[in-house]
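All protein chains but one are shown in place.
For reference, chains read A and B in written order, and residue numbers begin at 1 within each chain.
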Amino acid sequence: MVTLYRRLPRVEYVQPKTIEELLALRAQYAGKGALLAGGTDLMPKLKRREIEAPGCLIDLKGIPDLAYISNAEGDGLRIGALATLRAIETSALIQATYGILSQTASSMASVQIRNRGTVAGNLCNAVPSADTAPPLLALDATAKLMSQKGERIVPLDDFFIGPNKTVLSDDELLVEIQVPRVLPHSRGVYLKLTQRSSMELAVVGVAVMVSARNGVCENIKIALGAVAPTPMRAKRAEAVLRGQHFSEELIEHTARTAAEESRPIDDHRATQEYRRDMVEVLVKRAVIETISP
Amino acid sequence: MKQITVTVNGTVYELQVKSWATLLDMIRDDLGLTGTKEGCGLGECGACTVIMDGKTVNACLVLAPEADGKEIITIEGLSRGGQFHPVQEAFMEQGGIQCGFCTPGMILSTKALLDENPNPTDEEIRRDMAGNFCRCTGYTKIFESIKAAVRKGDT
Partner (left out) sequence: MEFSVIGKHVPRVDAPEKVTGQARYAADYSLPGMLWCKVHRSPYAHARILHVDTSRAQRLPGVKAVVTGKDFHGWSWGWMPETRDEPPLAVEKARYLYEAVAAVAAIDEDIAEEACDLITVDYEELPGVYDPEEALQDGAPLVHEGREKNISIEYHWNFGDVEKAFAESHIIREDRFCTSRATKGYVEPPAALAYYDPAGYITIWPAKQSPYFHYRHLAACFKLPLNRVRVIQPFIGGGFGGTKNDSVAGDFCAVLLSKMTGKPVKFVYTQEEELTTSRRRHSMIVYNKMGAKRDGTLTAVQTRVIADGGAYTAIGPLTMYLAGFATTLPYKLPTYKYDAYRVFTNTPIGAAMRGHGITHTRFACEIQMEMIAEELGIDPVQMRLRNAIDNPKPGTMYETINKVTLKTCGIKEALNTVAAHPLWRDKDKAPQRRDNISWGVGLSGTAYLGGARQRGHQSCGAIVRICEDGTVNLLTGATDCGQGSDTVLCMIAAEELGVRLKDIAIKRVDTAYTPCDPGSYGSRVTILAGQATQMAAADAKRQLVRSAAETWEVNPEDIEIKEGVVFVTTDAQKSMPFSKLARIACYSGSGAVIIGTGYSGYGVEPLDFDTGMGNGGTSYSFTAQLARVGVDMETGKVQVTDFVIAHDGGRPLNPLGAEGQNEGGAIQGLGQTIYENFIMDKGKTLNPTFLDYKMPRTTDVPDIQVIDIITDDPDGPFGAKEASEGSIVSTPPAVVSAIHDATGIWFTELPITPEKIVKALKEKGDKKGHGSVREAKRMKERQET
């Protein structure tokens, strides 16, 4: 039996005004309540009945001051749960110091979606192609999770556990994304491969952060999207370059290693083989771009 | 049912809405403002674009209760007292319209773009309008309309 629905399923809607209230609701509804941030992932999924309808949508947007983007103590970036993709894209602070993030945000969806969609929602939705994940992984970001029981800080690398699966439990909230300070001589880039040039999910996404001095790769982080059940770090590939002098040969070796590390699948967007080949192409390009003058 | 207060095109409305109704449903069905279109219902076409608190959103992805306390502009709110908005004029003059189904969203996205960036480059126009899909025009005349609207803004 098939019905192609135009309407949303019948759900309740609540808008708590404080985090405490929200966490209480979260605990109360347990698996039966879904957090609603920008709704740009949740609404289409509900309309297409890709997920079971929750009894209630718990809207975060009633809570004041969750949309912050700050670098208050100069010890790293803090992104509140309600910071939108558009805010990340246009924030002067981010453009100046974490350019890879604004560049990534601008590659996503449309202005309308970016006006609503949040970074936190992008991470919590946890699709393998989530664009903000690779740059945040490459930046060594952590997620601050909160529930009535308390807080915990989870490295983003441990946050994703499968397609649409994270370590978040039913009563938790991701309140903040924390990004450590970047060294002054490091640079990053996110390369997103798509068939068209906009309104596309990544066929392959590659983020690279490199700190280089005097032709030596002091540190490198490589993260990949859409080529494994979760966004992933390519740690073996990083090891190939870390501490070495950049050379074309080594960069190619790094790129090949990243491709080997990836675990893509065939789907209607691309074949496994193409995705793997493209990891190699994009990692190489990304490394070269970060070290080019 | 949820009670909400929302300002649409300058008028304040007190409405009872279903908690799972979208802003699009509210605008079209409760307020009868059918200028806002539904093309996909999934955020992919931009036909439902409205301006909410100064920013464009896909009305099909916003819940009606989320609009509580917000200020919304729909296509019906652009022309004042029989005077076309310069963006509307530009679309008419430059042929940026064929079937017209994408037009309300296109015009509102253009308005929001020019409010933020009165003199966009060709590249910026292409990037910022990507959420508004048009199947009829091939976009050439839409770009020309936007550039004509920029010129109208200059004078």
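Note that in this section a contact is a pair of C-beta atoms (placed from the backbone, for glycine too) under 8 Å apart; a residue touches a chain by one contact, two chains touch by 3 or more.
Predicted, not measured: the structure shown is a model, and the values here were computed from it.
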Among the chains present in the display, which ones are touched by the chain that isn't there?
A, B
Full-complex contact with the absent chain, from A:Thr18, A:Ser169, A:Ser247 or A:Thr271:
A:Thr271
Under the stated touch rule, tell me which residues of subunit A contact the chain that is not displayed.
1-7, 10, 48, 193-201, 268-271, 274, 277-278, 281-282
For the chain that got dropped from the picture, name the residues of subunit B it touches.
18, 28, 33-42, 44-45, 47, 74-76, 78-79, 84, 88, 91-93, 95, 97-104, 107, 125-127, 129-130, 132-143
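FYI, only the chains that are shown with their structure count from here on.
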Can you tell me which positions in subunit A touch subunit B when the two form their complex?
6-13, 15, 36, 38-40, 43-44, 47-48, 57, 59, 61, 86, 106, 109-113, 115-116, 197-199
List of subunit B residues in touch with subunit A within their complex:
2, 18-22, 41-44, 46, 49, 55-58, 60-63, 65-66, 68, 109, 112-113, 127-128, 130-133
